[in-house]
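Of the protein chains in this complex, one is absent; all others appear in place.
Entry: chain A
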Amino acid sequence: MKGLLLVAGKEIREGMRNRWVVAATLLLAALALTLAFLGAAPAGRVGAGALEVVVVSLSSLSIFLLPLIALLISHDAIVGEMERGTMLLLLSYPLTRWQVVVGKFLGHVVILGVATLVGYGAAAVALAVAGEAIAADSWRAFALMIGSTVLLGAAFVALGTFVSAMVEARGTAAGIAVGLWLLSVLIWDMALLGMLVADQGQTIGAAMLDALLLLNPADAYRLFNLAGLPNVGQLSGMGGIAEGSGLSAPVLLGALGAWVLVPLAGAVAVFARREL
């Protein structure tokens, strides 16, 4: 346990030193603030609460940005240390392999979590300070959005770590990471849409569509935030899918959780058998 925390702590310290934390926080805060003040304009003053608009626009943004940041940080975690030669020394210490993998994962999730919380939190605080009336429900939706965003980030950190434990070279890991990102945030949905149009409702039923959506962590996140939360669903235009879908919020969160645990377990298993 102690070894695990030490590895995680070192990862966080390095993240702060490398400016990863600062860069990610500033990026997320800048976008969140921009969306909070400019993005509210089209919604006008009627109907939608200011924070709901922010939840919708920020979660749409998170789907693209968080996986990218998570994969950027994590794809290098293991193969990078192996290539630089620092892994050899680390493993000569009384540490088990799983402690190294999980410690690095935890460190990266903390980096992402802090960046998300501070970055997005800044937007909410700014709205509150600007005098917007924000209902308790909106705060809840916002908190759930932040929590699920961190979970989305953790899923992609786990995926990146898994890739990093598998490959022989950093370049390969980077390539696969880019591929994963494109697949999950762009290609998957387009392919799904194409299939649905081509299929004309012949074979792909609601249950199958649900399964296909859960197979992509980004979609599970999207459904959870855009359709699953009251008042937000109507705003995002995702209400239609949500009504036809049998996926409840706990199922969606469970799917995201599985997307964290399964790749992480895979990374541990692969790294435990690797020779240096």
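Some observations on this one:
Here is the rule we use: a contact is a pair of C-beta atoms (placed from the backbone, for glycine too) under 8 Å apart; a residue touches a chain by one contact, two chains touch by 3 or more; residues count from 1.
The rule is short, and it goes like this: contacts and distances are computed from a predicted model.
You can't see one chain of this complex, but its UniProt record names it "ABC transporter ATP-binding protein", from the set "ABC transporter ATP-binding protein", "Actinorhodin polyketide synthase acyl carrier protein", "Dehydrogenase" or "Long-chain fatty acid transport protein".
Touch with the chain that is not drawn comes from one residue among A:V22, A:L38 or A:L88, which is A:L88. Those residues of chain A that touch the chain absent from the view are 2-3, 6, 10, 13-14, 17-18, 84-86, 88-89, 91-97, 272, 275-276.
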